[in-house]
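Every protein chain but one is kept in place in this view of the complex.
Showing chain A:
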Amino acid sequence: MEALYAATVGVLMACGIYLVLRARTFPVIMGLTLISHAVNLFLFATGRLALRAPAVIGQSETYTDPLPQALVLTAIVIGFAMTAFVVVLALRAVVELRNDHVDGVDPDEDWRP
């Protein structure tokens, strides 16, 4: 399970970085979202992966670390707010700059809203 989990995080991160480097606002936003997913999964794993172990003491014989789950929850909420902001920013930038390149100037000039 750990190998699969690690591979998932790795692939998400790699895709995210690839997309951020695309230099167009929409792929950049997708990339940032994937990176934040990867980080959240990673953060979750820092409490060690355990099956059938609730995050509550006394419910069963084994229990898992509840703190990373609380951290991930916080990080998800913050990430959600940030993504919402970036989407609106990107939309506004497309309207304002008349193109979706992150430099504000389209090197190819092949795209018009």
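Basically, a residue touches a chain if its C-beta (ideal position, glycine included) is under 8 Å from a C-beta of that chain, and two chains touch if they have at least 3 such contacts; residues count from 1.
Definition applied: contacts and distances are computed from a predicted model.
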Worksheet item: Which one, "Indolepyruvate ferredoxin oxidoreductase", "Multisubunit sodium/proton antiporter MrpD subunit", "Protocatechuate 3,4-dioxygenase subunit beta" or "Nitrite reductase small subunit NirD", is the UniProt name for the chain you do not see?
Response: "Multisubunit sodium/proton antiporter MrpD subunit"
Worksheet item: Considering the whole complex, which of A:Ala6, A:Met30 or A:Leu43 touches the chain not shown?
Response: A:Leu43
Worksheet item: Among A:Ala6, A:Met30, A:Ala53 or A:Ala75, which residue is in touch with the absent chain?
Response: A:Ala75
Worksheet item: Tell me, which residues in chain A touch the chain that this view leaves out?
Response: 20, 25, 28, 32, 35-36, 39, 42-43, 45-48, 65, 67-68, 71, 74-75, 78, 81-82, 85-86, 89-90, 92-93, 96-97, 102-104
